[in-house]
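To start, the structure itself, in structure tokens.
Of the protein chains in this complex, all but one are displayed in their positions.
Showing subunit A:
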Amino acid sequence: MELSDANLQTLTEYLKKTLDPDPAIRRPAEKFLESVEGSQNYPLLLLTLLEKSQENVIKVCASVTFKNYIKRNWRIVEDEPNKICESDRIAIKANIVPLMLSSPEQIQKQLSDAISIIGREDFPQKWPDLLTEMVNRFQSGDFHVINGVLRTAHSLFKRYRHEFKSNELWTEIKLVLDAFALPLTNLFKATIELCSTHANDASALKVLFSSLILIAKLFYSLNFQDLPEFFEDNMETWMTNFHSLLTLDNKLLQTDDEEEAGLLELLKSQICDNAALYAQKYDEEFQPYLPRFVTAIWNLLVTTGQEVKYDLLVSNAIQFLASVCERPHYKHLFEDQNTLTSICEKVIVPNMEFRAADEEAFEDNSEEYIRRDLEGSDIDTRRRAACDLVRGLCKFFEGPVTGIFSGYVNSMLQEYAKNPSVNWKHKDAAIYLVTSLASKAQTQKHGITQANELVNLTEFFVNHIQPDLKSATVNEFPVLKADGIKYIMIFRNQVPKEQLLVSIPLLINHLQAESIVVHTYAAHALERLFTMRGTNNATFITAAEMAPFVEVLLTNLFKALTLPGSSENEYIMKAIMRSFSLLQESIIPYIPSVITQLTQKLLAVSKNPSKPHFNHYMFESICLSIRITCKANPEAVGSFEEALFLVFTEILQNDVQEFIPYVFQVMSLLLEMHKNEIPSSYMALFPHLLQPVLWERTGNIPPLVRLLQAFLERGASTIASAAADKIPGLLGVFQKLIASKANDHQGFYLLNSIIEHMPPESVDQYRKQIFILLFQRLQNSKTTKFIKSFLVFINLYCVRYGALALQEIFDSIQPKMFGMVLEKIIIPEIQKVSGQVEKKICAVGITKILTECPPMMDTEYTKLWIPLLQALIGLFELPEDDTIPDEEHFIDIEDTPGYQTAFSQLAFAGKKEHDPVGQMVNNPRIHLAQSLHKLSTACPGRVRSMLSTSLNAEALQYLQGYLQAASVTLL
């Protein structure tokens, strides 16, 4: 493409079309531009347009297109063609800086971005004059230009803040420092002087302060990796000026906007960051300046208002104090009682106040409010910063700080008492203060785990929290209600049980509150209380203690779901789930109504599933209803199927992806409740479950495997007779799963069920292929997980089909295969098997190989007999682990381990652990002893001589123990 007017014209046309709202016009134009962007001069044409086009819209469009072009093409990737020709690269680098600087702001920003993308690749080696070119502009006196340079420099240097140190990086920084540090310092000084000469010129000040902000940011970047010699030498200049800027105020720079931070705030906020950087990293060198900064920042805090626009500044400033006051050698700066009092009074208390913005969020954006308040996503808020400062101060001054605050808490409570409807915010602050003072460590699961012993939590609870909750009007002072409920929730481990029991009906009552925050907190608090553990690991609150409240609890919970704004409230649904789990059979009378409400909800949300947690707990609740009811009355399974299958069919037909894994799990649970042969309604579904499209979604795999396992357990013979043509498809699923390192264990689950339950003749023709497939995986990509599953499987096979069958099928695949697997896999790897049942299966399988497989006694495999026995004894004598107690009630959804999509596995649809050798063998050690005894009777003397010549002494000792326990002796 030549740099001709004609081409400029063409390009203009196409650029214009890319702005067209009609995709029929826009898309081809975009395609065209893409097709020509490889041509020489294309970027130069764009640069010409963005500079000279008559139409502003084209200028802007060209600048954006140019930046995107640079983003896509500038980097030279090894082994790929260079996408921009060298002469264009040179021309771009030669022109872009002046062009950027002379452009209006909108375009300047695009070009500045482009420069930093180019800089990332070429600077410094391939763009040596960039720095000088930039620095020279500092002298121009034109702050539009200077700010352009500073902005570009900032985008080039900010990566110094997050990259790891390396010779390459530091070489670059050194180069930048050599060229840039002094001019930047001079510019900083000159700009500050200009600020005082133009102290009365608002528009000049704005430009100058924008420069100062950028300069302060550059300071941060250049000082991040290490303290550069230059800045150490010039610390006085920088810090003195930073310090005076912190204390500076100018009416002309104050903004009316309450939300958006002004230039002054942004600058001071960056200076706080800079001071914090020095205080943390270069403490030794910064020490002389630190006290001044502490004072300045603290004064700043005392004089800064409550408006939202100051939030960032205030939280940065408080965080600075919080980080300094924890350091032992600055302790003295805070030690004085007056200082402490003043920090508490003027910095902490005001920033804990409930502000208009909080009130707004409480009412209108409750979801966000809850997230911030309950889940701790409040990192940048003032309250949080103040809280951190309290904790920081408590490190050295817990006593005095607690003392000071107790005074405040009392006076605030008195204020409230004088006129609650006007002064309720005082009480809110008092509660917040007590909470932040008392809590030293906290988890979602247990609430506060370590509390300040100087605060009497129970007394405060009885005197100031309970009265609010006992008030007859649940809708009065909703913020205080929420505070009170939150108090119960987080101090649930500190407040005595009798007080908690008194609180339960109060919480149930507050489920009816109109305020979303209040009824959500009530539900959450109940859920947390129900999850507490008492002695001997049972629930702390018992079902018996809850008996008087069952009906009202369930009624209010489901009613809360009908309150405006809470129709898919996950906290309420979780509380429903937890209540079911706690109350167990006492919910049975209410099940008909409950299940109707749940299925209606399910139907409603399946139209557009949007709240994954809510949905999850809803399915958990359904599972609990089924389990609890069917435990008492197995026949009831039919009525659940009746209630649920319609909705389930709809979900499967509409392919509601989020719900399908749940549906499979509920169906598995229902199917397992059937005691007899598999109902035909299920069998009709069977072929559909083998559809590849279902298996392509990873989230479906565990529940589908589970469901197929249920089919195999209940209906193996039906499948063998009525759906024999589907067996290859079933094994195809196994093959698909086994090929994936992530899913191979699922494949084994399926295979184990097939081997265990399918009639042998129905899978006879496939058996060899199954093993070949497994051997292939073993050979090509073996992992520990695979080996563990493989070992369990072959031993299960051995248990089911006999050791001889195992040996024969191995050796039919390849001569001596059996010996190779024994020697290379079973013997060295068997100790990796974990899990009680898994180990037991392996023990019984290996015992069979040792004692029921003639080739082990009289072929060349005999040499493996002792090593195998030794490995088995090793397996026995390893310490047992990985036992997971059956305490589903306490399982939190967030910490269910294992499966792919964290939300897909339902804890209450859980499968009971199944022990395929359970009936056959009780104690595998004894079983080994008895089997050996049997073997020795068959060939007297052989076993004993093998043992005495080759088994190591320790193993022999163990073995003798087993023989004794089984009261047998070897012949």
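Going forward, contacts are C-beta pairs under 8 Å (C-beta built on N, C-alpha and C of every residue); 3 or more make two chains touch, one makes a residue touch a chain; residues count from 1.
As a convention for this text, contacts and distances are computed from a predicted model.
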Chain left out of the displayed complex - its UniProt protein name, from "Large ribosomal subunit protein mL43", "V-type proton ATPase subunit a", "Iron-sulfur cluster assembly enzyme ISCU" or "IMA5 protein": "IMA5 protein"
Options A:198, A:346 or A:446, residue touching the unrepresented chain: A:446
Hidden-chain contact residue, picked from the options A:70, A:117 or A:173: A:173
Sole residue of A:70, A:731 or A:959 that reaches the chain not shown, by the stated touch rule: A:731
From A:31, A:52, A:120 or A:165, residue that would touch the chain that is not displayed: A:165
Residue numbers in subunit A that touch the chain omitted from display: 159, 161-167, 170-171, 173-174, 177, 224-229, 232-233, 277, 280-281, 283-284, 327-328, 376, 379, 441-446, 449-450, 690-692, 695, 698, 726, 728-729, 731-736, 739-743, 766, 769, 772-773, 775-776, 778-779, 782, 813-814, 817, 820-821, 824-825, 881-882, 894-902
